[in-house]
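What follows is chain A.
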Amino acid sequence: MYDAKLDERVTTMDDIKISARGVQVWYGDTHAIKDVDVDIADRTVTAFIGPSGCGKSTFLRCLNRMNDTIDSARVEGTILLDDENIYDKRVDPVQLRAKVGMVFQKPNPFPKSIYDNVAYGPRIHGLARNKAELDDIVEKALRRAALWNEAKDRLQAPGTGLSGGQQQRLCIARAVATEPEVLLMDEPCSALDPIATAQVEELIDELRENFSVVIVTHSMQQAARVSQRTAFFHLGNLVEYDVTDRIFTNPSDPRTESYISGRIG
Partner candidate 1 sequence: QTRDNVQIAGSSTVLPYASIVAEAFGENFDFPTPVVESGGSSAGLARFCEGVGPNQIDIANASRPIRENEIETCAANGVTEIIEVRIGYDGIVFASQIDGPEFTAFEPSDWFTALAAELPVDGEIVANPHTTWADVNAELPDAEIMAFIPGTKHGTREVFEENVLLQGCENTGALQAFIDSGMSEDDAEGACMAVRTDGASVDIDGDYTETLARIDANPNGVGVFGLAFYENNTDRLKVATMGGVEPTTETIASGEYPVSRPLFFYIKKAHIGVIPGLQEYADFFVSDVMAGPNGPLANYGLVSDPELAATQEAVANGTTMGSM
Partner candidate 2 sequence: MPTLWLIVIVLILAAVGYVAGRQRSLSSVDGDVRRLHSLPSFYGWNAALWALLPALLALVAWQVMQPVVLNLSTQPMLELDAAQPGALGLAMADVRRVADGLDLAVQTGLMSAEGARGIAPEEVRAQLGGMGIALGSDVTPQTLAAAQHYRGWADVGQWLETALVLLLSVGGLALAWRATNAEFRARNSVERVARWALIAAACIAILTTVGIVLSLIFNTIKFFGLYPASEFFFGTTWSPSFGGSSSLGILPLLWGTLYISFVALVVAVPIGLFSAVYLSEYASPRMRALVKPALEILAGIPTIVYGLFALLTVGPVLMSVFGQGGVLGVTWMGGGTAVMTAGLVMGIMLIPFVSSLSDDIINAVPQSMRDGSLGLGATPSETVRQVVLPAALPGIVGAILLAASRAIGETMIVVLGAGAAANLSLNPLEAMTTVTAKIVSQLTGDADFSSPEALVAFALGMTLFVITLGLNVFALWIVRRYREQYE
């Protein structure tokens, strides 16, 4: 089977933030990611698309070593962040994750108040000098995640008492509040209505000015709207990776084409 090896155009991206080579992931005996090479550019939004179960989340979790927490998961290959192999022994996964933030596919607010959920990251990283600054950070994060209006009157209410979509935005706010250099977002808008989605997309666009964002999405439209580059995964393989426009208008792999046109799943 033909695997999309690194494309000329992609290797010539000027500013590469993350560069993955030969990444393989096994869950026990299941081979979930098969030899994937990807370069993720700085100040860019990269979209991962592909049918459910193809390995998008798995690959995403490789990028900040969240796979470490799954006992059965085994990762091979190299992933360079700013030219440093994050799987190197000397790399502290904690620092890595502070730099590479993540919004999980299933919203997982802490069983704490909304305020404490958002303030958690800034607190542990000492981003605020005092209470007022922290309040500011929390408010700003909630605003950016389009949750401020709904949450401002109940900041002390538990985050777990929010609606599904609100929880999702809470998790986005929580990730944004720590100001990571790279933000990995696993289907961040899956439970959001169109308007909230638009606000989150705006946020992503705004983040792009300084950081890089990787977003997993099932919505082609969303990928087309927010991303500059799109990677298409299928059955654990990276089938195609290119600038978004080209993927959607002129894909080079037949599988990509049939996925985009809605034929394979």
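For anyone wondering why these and not others, all candidates are chains of the complex that A comes from, given by their letters.
Rule of thumb we're sticking to: a residue touches a chain if its C-beta (ideal position, glycine included) is under 8 Å from a C-beta of that chain, and two chains touch if they have at least 3 such contacts; residues count from 1.
Just so it is clear, the structure is predicted and the values come from calculations on it, not from any experiment.
S.K.: Given the complex, what touches chain A, 1 or 2?
M.R.: 2
S.K.: Could you list, by residue number, the parts of chain A that touch candidate 2 in their complex?
M.R.: Within the complex, chain A contacts candidate 2 at residues 64, 66, 69, 93-99, 101-102, 104, 106, 108-112, 120-121, 124-125, 158, 160, 171, 174-175, 178, 180.
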